[in-house]
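Can you keep this structure in mind? I'll have questions shortly.
Only one protein chain is missing; all other protein chains are in place.
Chain lettering (A and B) follows the sequence in which the chains are written, and residue indices restart at 1 in each chain.
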Amino acid sequence: MTAVLAVQGLTVRFGGLAALSGFDFQLHEGEIVGLIGPNGSGKTTFFNAITGIYRPAAGGVRLRDRDITGLAPQRIYDAGITRTFQRLRLASALSVFDNLMIGNHRNLDHGLLTNLLARRRLRRQVEENVDKARALLARFSAALARRLFDPVAQLPMIDRRRVEVCRALISEPQILLLDEPSAGMTQEETRALMDDLLAARARLPTLSVVLIEHEMGVIERVSDRCVVLNYGEKVCEGGYREVAADPRVRAAYLGED
Amino acid sequence: MIAPQRPVSVLPALAAALLAGVVVAAFLALEAQWEIALLALSLVVGLLISGRFGLTARVEASSAAFPRAVLSVTALVALAVAAVLHDAHFALLMLATVALYVTVCLGLTLQFGYAGVVNFAGAAFFGIGAYTAAVLAQRTAVPHLLLLLAGGASAALIGSILILPVLRTRGHYAALITIAFGILFRTFLEVNDALGGPQGLKVPGMRILGWEFNDNLRLGANAEVSFYFNYVVLAVALAATAFALVKRVERSWLGLSLDAVRSDETAARAFGVDAARWKILAFTAGNFLAGTAGAIYAMIAGFVAPASFTFGDSLILVSIVILGGSGNPLGLIPAALLVVVLPEKLQAIQEYRLLLFAVVVILILRFRPEGLIPRRMREYFPGWRRW
Partner (left out) sequence: MDLGIAGQYLLNGAVLGVIYAMVAVGFTLFFGVLDVIQFSHGDVVMAGAFTALAAFSGLQMLGAGSGILAAVLIALAAVSAMALLGAAVARWLVLPLRGAPPLNTLLITLMFGLALRESVRLFYPNGSNPKPFPRLLPGEAATLGSLSLRLDTVLLIAAGLGAIVGVHLLVRHTRLGLAIRAVAQDAETAKIMGIDFGRVVLITFALGSALAAAAGVANGLYYNEVNFNMGLLLGIIGFSAAVAGGLGSLYGAILGGFLFAGLQTLGAIWFSVPAYKDVFAFACIIALMAWKPTGLIAEKSAERV
């Protein structure tokens, strides 16, 4: 299996504190890897470092054969890595369609001519994208697809999460980083979201996913493999059962005996 | 629900435009204070009632569905009002001022309503355009139409330099810089004798292709048209163009990117939006509009002076944007009319207008932050819905 993402010795510091320390990580094409660990162990920091929000103090990130260490968030997105956020970050005053189109930024035509004068061309582009957006949403929820032009503010939490995930998927990325998608949702809703995600992934076989989660049930069901972080360092990795039984992991979550 | 859009008629919007024209003409023509106060009161009551019965919503939906028709009719109504008041110098001057303010506020809407870049130096950029036109008109033979472009360009240029240091920082830094600029602009002008100092500069009237704007027109034996009429036409033309432009920006991928930057910059950047670039584009474009309007203002007023471009004036412009409903260009028109015309006509409140506006804006922000005419969900094409 090809390594789509190769992270070596990644270190992120805030002042004197190392939020991430010498982290090695590999993601293979088509995998779903769960990233788990107690609060503050560096999981979101890891996402932020890959996506260019934080500059790593040391180490490197490679996307296939390209070095993407320390690139700006916009370049990371162009390269094909998208994400969701722990704290839902949607434009709540805008419609579902608008939010999805923000995710589709690199496929949109931003020329002045098209947008201001050649309105017929723009209309065609808008209509094509409406079809595309509706099709993607429908894979998650037919009801949501019908609310394409509703403001996001009017949607329940589960639908907002769906919109956020679709926003990350609409540009057909290579890698999807999911940051605690189950936060704020019931077990039922989480299950539904994960089912949709797996179904969506079936249509994008080259999509690789890194999933940060606290809900162990989700990790167990969905991930091919897990990596455990604690205090910014990798504790262990392997299949879920393996990792769950590992005494170091228990110590990390429950404290040393 | 899957449902076809109910067809929206253009009539409510047209009716509203005509009615507005009549009301404005009445306001401008009346002289007696009690008559004006009565009219103002009836207007408020009328608006409240129509709001209650959903009429304002109908008008809004209607104008959103037929933007081109409504824009042309509104411009025509404005010109008609000007024609009706053809010999009232001051009334025409006010109309022209309203149109110019609407243009500046359209620029502010781009910056603040869409890109989220706050600009408390609107009057300063207006002033830059005015002074540029003044200096060039006095000292060079640049054709007057080009002076408008020059005014816009210099305002845009200075604005982009100003905003550069704070592009990558949080919102309040832009506020800081523009407030400081807004306050210090006047000081800068007053101490510069090359720019006329506190007295300012005289500006010759506009002349396009030999047509002298500052001459009254004679129509027949009895009718004389005030020279201000020329400027009203020019100002309304500029406002209409700016309006169409800003509307189109909003209804396009450009407007979407701006909204993304304003809503959540971190998320926008995570999806490829170059926030700094969009902010500077919006800021520059907005200032261009302000500068162009300023150039026309210089020629209407016949002179430019530091006292015309104070921080208080910038705050008035911001009040218009908030009152109208930041992000909705349509609301700017009634807001600008209220803010410019009312204090001029109701002498009693002239002195208190800044205080009044401050209180009104505070109340709006506290109780109805969407403003007079709240912004609607983006409709890329008017009256269009795909289900």
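One rule holds in what follows: a contact is a pair of C-beta atoms (placed from the backbone, for glycine too) under 8 Å apart; a residue touches a chain by one contact, two chains touch by 3 or more.
Remember, predicted model here, so these are calculated numbers, not experimental data.
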From the list B:42, B:138 or B:187, pick the residue that touches the absent chain. B:187
Residue, one of B:205, B:312 or B:382, that touches the chain absent here: B:312
Among A:6, A:53, A:116 or A:236, which one touches the chain that has been omitted from the display? A:53
For chain B, which residues lie in contact with the unshown chain of the complex? 112, 116, 118, 120, 164-166, 168-169, 171-173, 175-177, 179-180, 183-184, 187-188, 190-191, 266, 311-312, 315, 318-319, 322, 351-352, 354-355, 357-359, 361-362, 365-366, 369
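By definition in this document, only the chains that are shown with their structure count from here on.
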Once you find the CA centre of chain A and the CA centre of chain B, what distance in Å lies between them? 42
So in the complex, which bits of chain B are touching chain A? 1-2, 245, 248-249, 252-254, 256-257, 259-260, 263-264, 266-274, 377-378, 380-381, 385-387
Chain B touches which residues of chain A in the complex? 51, 53, 72-74, 76-78, 82-83, 85, 89-95, 98, 101-103, 105-106, 108-110, 112, 114-116, 119, 122-123, 125-127, 130, 146, 148-149, 151, 167, 171
